[in-house]
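Only a single protein chain was left out; the remaining protein chains are all shown in position.
Coming up: subunit A.
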Amino acid sequence: MPPSVIYNMKKSRSIFGDKQGGPEIWNSIKFAKRKLPEELIASQKNRLMEGILDDKKSTPIIPIQPRKTIWIWYAAASIVLLMTVGSFLLLKENNFETSYGQIATVHLPDGTSVTLNGNSSISYSPISWRFFNNRNVSLTGEAFFDVAKKEVDGKRIKFQVLTRNLQVEVLGTRFNVIDREGNESVVLEEGKVQLMIPDVQIPLQMVPGDYVGYDASKKRMLQMVVLTEEYTSWKDKYILLDNKTLGELAQIITTVYGKKVVFQNDEDKKIPLEGKVPSDEIRILIAALRLATKLEISLENDVVTVSNSSKTITI
C-alpha cells in the first residue's frame, strides 16, 4: 500500500459525524476486541441478582467519611443498622405459588380468601400486616380475591393488590386480577375497587362488571363492561368460552397449563367458541375442544397441536 493512503486522509470534520466512518488512522491502529470469561460475567451477575433480591425497602448505603464529626457517623451508622434490620423484617414475606394447571385457595390472616390460578403466586409481609395495619399483597399470574372487610378503631382498612404496574385498592369485595406477560387486568364481580394506573393521576373507580386492562408496553388502558363469569369461571374449574376464539383459548392453555400450542393452520385461531369446558384437567379440556371444533387436537410432550388434516373431506 503506498504511503499516500496514509497522508491523503481527509481532514474534513464531517467524517467524524458518520457512525461507521472515521479517519483510517484509527481503523489501522487496531483495537483488540477483548473478551471476559463468561464465568466471570455470570458470577458477577449472580452477585447483582442476589443483591437486588430483597430490594423493595433497601436502604441506600451511606458512605462513611472520616473527616466529619465522628458522632454523626455513629448516629448514622446506628440508623442504617436499624433501618437494615427493620427492612429485613419488613421484607420477610410469606409466599404462595401454584404450578402449571394447579388451582389453590389461600386464606389470609384477615379472612380474605385468594384463589390462585395455575402458574401464579402471591406474597405479603406478615410483619407489616400485623404492625402497620396494611393489607398489601403482590401478585404475579392470576388470582380471584374475595376480600373480607376489616376495621380497626372504627376505621376501614383497605386491601391492596400490587401487580407490576397496577395497584388495586378495595375495602371488601370480589374481583379477579391478572398479571401475565403482556396482560394486566382487573375484573370486578362485586363491590367497589379503586385502581391506580401508571401515568394516570386520578384513581379509577370500578363498578361491578367492569373490566380494566393495561398494556404496559403500549402504555394503553382499556375499560369495558363484561360478563364477569367469563373471567372468573376458572376458579370454579371451568372456562366459559363465549366470545373467545380458539387462539385466545390457546393463550390461556399456554399461560395456565404451560403447554405450547401449535397451529398448523393459522386461520384456525379465529374459530369462535361457545359453551363451557372443564378446566381442571387439560386432557378433558382438549377432548371437549376436539368434539366442539371438529379439529384434530393432540397433546404430546407438553405440546398441543391443532391440525385439521385427517378430518377434512373434499368432494
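In the analysis below, contacts are C-beta pairs under 8 Å (C-beta built on N, C-alpha and C of every residue); 3 or more make two chains touch, one makes a residue touch a chain; residues count from 1.
Everything that follows uses one rule, which is that contacts and distances are computed from a predicted model.
Chemist: So which of "RNA polymerase sigma factor, sigma-70 family", "Acyl carrier protein", "Tripartite tricarboxylate transporter permease" or "Oxidoreductase" is the UniProt name of the chain that got left out?
Modeler: For the chain not displayed, UniProt's protein name is "RNA polymerase sigma factor, sigma-70 family".
Chemist: Considering the whole complex, which of A:A32, A:V152, A:I202 or A:M224 touches the chain not shown?
Modeler: A:A32
Chemist: In the full complex, which of A:I41, A:V207 or A:V262 touches the chain missing from this view?
Modeler: Of the candidates A:I41, A:V207 or A:V262, A:I41 is in touch with the missing chain.
Chemist: Going by the touch rule given at the top, which residues of subunit A touch the chain that is not shown?
Modeler: Within subunit A, the residues that touch the unshown chain are 1, 3, 5-6, 9, 13, 16-17, 19, 22-23, 25-32, 34-36, 41, 44-45, 47-49, 51-52, 55, 58, 60, 63, 65-67, 164-165, 198, 216-217.
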